[in-house]
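The complex is shown incomplete by one protein chain, all other protein chains being positioned as in the whole.
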Amino acid sequence: MAYFLELLISGALTGLMYSLVALGFVLIYKSAGVPNLAQGALVMTAGYSVWMVMAWGLPVWIAIPLAAAIMFGFGLIVERLLLRRMVGQPVIMVVMLTLGLEILLRGLVPGILGSTPKPIDLGIDFAPIIIGDVFINRTSLYGGIAALALVGASLLFFRTRLGTKLRAVSDDHVSSWAVGISVERAIGISWGLAGIAAVVAGALWGSSQGVDWTLSMLLFPAVAVVILGGVDSIPGVVVGGILVGVLGTVIPGYLDSFVGGSTRDVVTSLIILLTIMVRPFGIFGREDIERI
Amino acid sequence: MTGDNVLVCDNIVRRFGGVVALKNVSVAVRQGEIFGLVGPNGSGKTTLVNAITGFYPPQDGTITLDGQKINGLKPFRIASMGVARTFQNVALFHGMSVLDNILMGRHIFMKPNPLASFLYPWWAQKEEIAHRRHVEEVIDLLQLAPARDEHVDVIPLGLQKRVELARALCAEPKLLVLDEPMAGMNQEEKEYMVRFILDAQDALGLTVLIIEHHMDVVTALCDRVLVLNNGQEIAQGPAREAIADPRVVEAYIGKPRNAA
Amino acid sequence: MFYRLSGTYHTSYAADRKLWKIPADRWMVILLLILAVLAPLYVSPLYLGSYVLPWVIWSAAALSLTLLMGLAGQLHFGFAAVMAIGAYASIHLVRFGVPFELALLLSGLIAAAIGTVFGGAALRVKGLYLVMATLAMQYLVDWVVVNVPAISGGAHATLRTPEVSFLFVPVESLAARYWLALGWAVVLTVFFMNVKRTSFGRALVAIRDKDFAAAVIGVDPFRTKLMAFATSSFMGGVTGAILAYCFYRAVTPEQFGFNVSIQLVAMVLVGGLGSVIGSWLGAGFVLLMPIFLTNVVSGLAAGGWVPVSQNFLSHLPLMIYGAMIIGFLLLEPLGLAKIYDNIRKYFLVWPFRHARS
Amino acid sequence: EDIKFGLLQDFTAVYTFVTGQYNQGQQDYLALLNAEGGIDGNTVTAIVRDTGNQPQRGIEAYNRAKEEGAILFDFLSTPVSAAVLDQIQADKNILITPAHGRGDASDGTVFPYVFPMMPTYWAQAATLIDHMKSTDGLDGKKIAFVHIDSPFGREPLPILEALAAEEGFEYQAFPYASPGNEQSAAWSEVRRYRPDYVMIWGAGGGQAVSVRTAIQNGVRPEQIHSVIWLAETDAANVGPAMKGVKRFEATASGTEHPILQRIQQQVIDAGKGSGDQANVGNSYYNLGVATMAIAAEAARLGLEGGQPLTGETLKAGFEKIAGYDAEGLLPAVTYTAEDHQGGGAGRVSEWDGEKWVPVSDWTVAYPDLIRRVIEESATKYKEGN
Partner (left out) sequence: MPALVLENVEVIYDKVFLAIKGVSLEVGEGEMVALLGSNGAGKSTTLKSISGLLGPERGLVTRGEIRFGDRSILNLGAPERVAGGLVHVLEGRRIFGHLTPDENLVAAYRGRSIARFNQLREQVYAYFPRLKERIKSKAGYLSGGEQQMLAIGRALMTEPRLIMLDEPSLGLSPLLVQEIFGIIGTINAEQGMSVLLVEQNAAATLDIVSRAYLIEQGQVVMSGAAEVLKSNPDVQDFYLGGAEHTDYRNVKHYRRRKRWLA
């Protein structure tokens, strides 16, 4: 029972850690209407920038906001240099652009800053929190809390007028322009925000596995989260994250020793397939409006 | 001109969530007639047509085509039973040329399969060419020849609507359903379009169900009309009479602003 | 100007349906084909074996995928898994004693069957969701291959291709392997062009463009999409087998991993969706560009031209490659095929600047 | 005359955690060699290229380097090595697969041109087991084997299986999904298994996660024994908690060995180093140095067969190496026509918070068992796979 509880809790927390990555994806989708395949690379870049800033000797509580500022600026730059020209183009082209960006970043950042894993020390205690026979990993716990906080903040943000404008942009670029919304700025802001979310994700994941390009592979679990929760749903990030994390931990926790292999990715894949078959738009996702 | 009923809708009900888009609508369209469907925006005209063509199967009521019950069938089944339609918001295949779009109308007569495309034997070629002949006839009928090789998304809306009509005609339907074929056209183009519909009806012996907001066209073209409002019938009968009904005038036509 | 549309009028429907309506195009295709067939005679083994051969095979793969992505509009991010199924199936079949020719066919059918099951599962959805469903397929197939030693070839997960001959010619020498691959790629190319001009291809495009409008003229969306998945997976499966026998000759799971799927998608997109010429150009670009850049960069480094670290140098091709993809999209979003088309159009209407004015 | 080695490695994908330092060590050693006059007057040039761990690019890079005259190749990538294996043998060129690639390639009768050069994963596992035995005995003990779920991760299983019977211990395997950045489920299970020893078998970032999660689950650092892929970068990553963790090593680390001293003087101080100075003396750097030292020795002996050096004479040179220890950097290695592993000696070292300190001598653990496994597997390969 304690084993089950432990798997449940650590699964939920791990899932929330994935949510951190997923959140950036949703932010961009919800406000620019683009599935951002470079979100993983953004997390990697953020991880590197946290490491870089800390390597200057700055303490964590300055380093993270500073890295957040860098990444926000980076988001703005991406918009200015690249996405600005793509307004009104078919989504698949923009997706492809994000793929190109992912490749570029994966070359550029480790190329300049080095490709051996870099440490980030957030000063999180190693000793787990122990309740009964249940061990809880502190990094994941803080990650989970950070995820919930960021999700809450994002929810509030989309209530504001700026948030509404961003949602309008995701609906229709051209008509947003026609009523004077600066699509460019909206996209810039959404990338900037995704960059900030990436900093939190990059710092926490980087502190546990080291910062190198493999951080960008977090995209896949994150996208699974997003599919389950709904691509444009912020609460979906939490629910989807917890589900992916819990199922991907609890089931392998019982199954792996029988199968003799890790079944986590199998479980995740099956979750995705089932979601898509049963509820194509995820738990909270919006359905496409198609008037015939 | 009148004969048996081609299409009979009996007590159709269709809801979307809380909205009842059609409330017990009944209608019978006779062989060879042009039947108009009018009513204010959002009154359920397109929904009725969608119910007939299988997109939004009615939750209650029955639809029969030539005596066969068709509600519950998938759109492509209904299509192959002889119902063709056009859409309110032009629904052409924008990745294709005009010609290919119209050729698509012959789909129900072809049996596309990868193996045949792969080997592409001479009889398949002959078949393609035979269909092409038919298509060219329709192109001639609708005077689309100059635009034949254009990409559909660069030709003007009026032409697009005509292409859509051509695509529907190529299926040699028993019942042709037109959803606002003349929206966005000027006088001249409207006249052409009416002419085309009449010509097609003459040439192919069609039964037509048409939704239209241009009253002059409706009165000139339709034998009978059904007027819907809020998903309910408010008048039905010969065009001029139904449109003169005070309820229809109040809900739909409005008083002429300046009688001049 | 020899390369002109003017003066070429069609007097019969059959003529209008020709694949290459302009004589100059026809001649060019024939010339290219002859050059391609004779390549082993004048291309050095290095270039034939490590550039031309993989290019031909990956073009076939890109053609298979673009049938699904370009014509039918169904995104597929797990196509490498489809190819893996074909590759592994063909090897095990041959080991089982099935003649190679038949094994190729069967491996295609097996890939088609499995590919269609996953495609079918995903048919209710489009776009990103389909991407994820096919990605799940990639993971599942990967997992099975890695975790079932009987499939992957024992503890080292390496499976060597047995010696085979195709129509009594041993698939052994580089030239023989090249011709087999070229033959398959040409077959696929012709097939693809036939599909594009027949009702099957039109139905696929119709489903892609407006599924409801396709339904209303009698296209069964479900069946058509399934057929698209089946056809494309068949093509991909056989291509996977060809890749195994003609190029790698020893298969490992990494050869069909997730990043390979992504590369395939990039080939299709960079080339231009649904285009034959685009598949060839896109495959060449995505496959050869990083290699080319690596060689250029290391050449420069060897000459002492770039005084930077080894780490930076080795990442440079990745950066340039990413930047080039981005550059293409910014300058010509419709892919290499569109660039080709623009150039061609320019000559077609030369000396005029605009098509209608 | 110019001897060319193709160091066509993965700088950008899966092996980035090691390639940079490893390749730097290789290049620096070659620079030293050339600065000291080369091999009998022949200089050795490295052809360095990135393969991105893609078999396709590996094949191209191989063909190109072959064209340029390279006779020895090091891909430092299991899939690339596997993809070129057959061709390289057909071309009679040398493939070295130090610390990666297939273990059965140690059988020189089946793989005449492949040199694993150093202890295979099987030998590594055996050495670790042997060390556990030497510290506190193995009878009735429980070993948790936590590994990445891939062929590489599963490689030691037959050794564990065989030794468990022989030594009377119990073991259980705990796989985690690749790439290993998240392993909590596996370690929750490990904790409940209450192992006496833990063996971790992964690479890259996953190793730091393993150590971290192990410690978080109450495993003491001293209990943790790692495959060769655990180095200074991982220690920096995990932090002070890593003190006490043990790993297998095939070469010494640190800068106090004569070769490294000379590299420092003649290469680094002369400004001819190929990378960040701070890496000199790191485990992976020294591993790279050792591979090139052995290869150079082989080339020297091979040249006794006359100029120019070819794959075949180089192979002969390798097989003449006997008792070479690179001035103490290595255990003495001896290659024969049958044994391309070079004996399989290794040792265990421990992280003391600053550096790796050896805690055992160079030993060859369970040589008969290892040889048996190698031959069995090689026979299977010969029979068609």
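Chains: A, B, C and D, in written order; residue numbering restarts at 1 for each.
Definition applied: contacts are C-beta pairs under 8 Å (C-beta built on N, C-alpha and C of every residue); 3 or more make two chains touch, one makes a residue touch a chain.
Remember, predicted model here, so these are calculated numbers, not experimental data.
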item	value
Among A:Ala168, A:Val259 or A:Ile283, residue touching the chain not depicted	A:Ala168
Residue of B:Asp10, B:Glu191 or B:Asp245 in touch with the missing chain, whole complex considered	B:Glu191
Touch criterion as defined above, residue of B:Glu128, B:Glu164 or B:Glu180 at the omitted chain	B:Glu180
Hidden partner interface residues of chain A, rising order	87-89, 161, 164-165, 167-168, 170-184, 286, 289, 291
Positions on chain B where the hidden chain makes contact	16, 38-42, 88-89, 154-159, 180, 183-191, 194-195, 198, 213, 215-217, 220-221, 251-254, 257-258
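Everything that follows uses one rule, which is that only the chains that are shown with their structure count from here on.
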item	value
Intercentroid distance (Cα basis), chain B paired with chain A, Å	47
Centroid distance [mean C-alpha coordinates] between chain C and chain A, Å	32
Distance from chain D to chain C - Cα centre to Cα centre, in angstrom	37
Multi-partner residues of chain D (each touching 2 or more other chains)	11-12, 20, 149, 276
Residues of chain C engaged with two or more neighbouring chains	146-147, 212, 311, 314-315, 317-318
In the complex, chain C residues that touch chain D	45-46, 49-51, 54, 95, 146-147, 152-160, 162, 247-250, 252, 254-255, 259, 287, 290-291, 294-295, 298, 309-311, 314-315, 317-318
Chain D partner contacts - residues on chain A that touch it in the complex	3, 6-7, 10-11, 14, 17, 106-107, 110, 114-119, 121, 126-128, 135, 137-138, 140, 205, 208-210, 212-215, 217-218, 249-250, 252-253, 256-257, 260-262, 264-265
Complex contacts: residues of chain C adjacent to chain B	13-14, 17, 191, 194-195, 198-203, 205-206, 208-210, 212-221, 224, 227, 230-231, 274
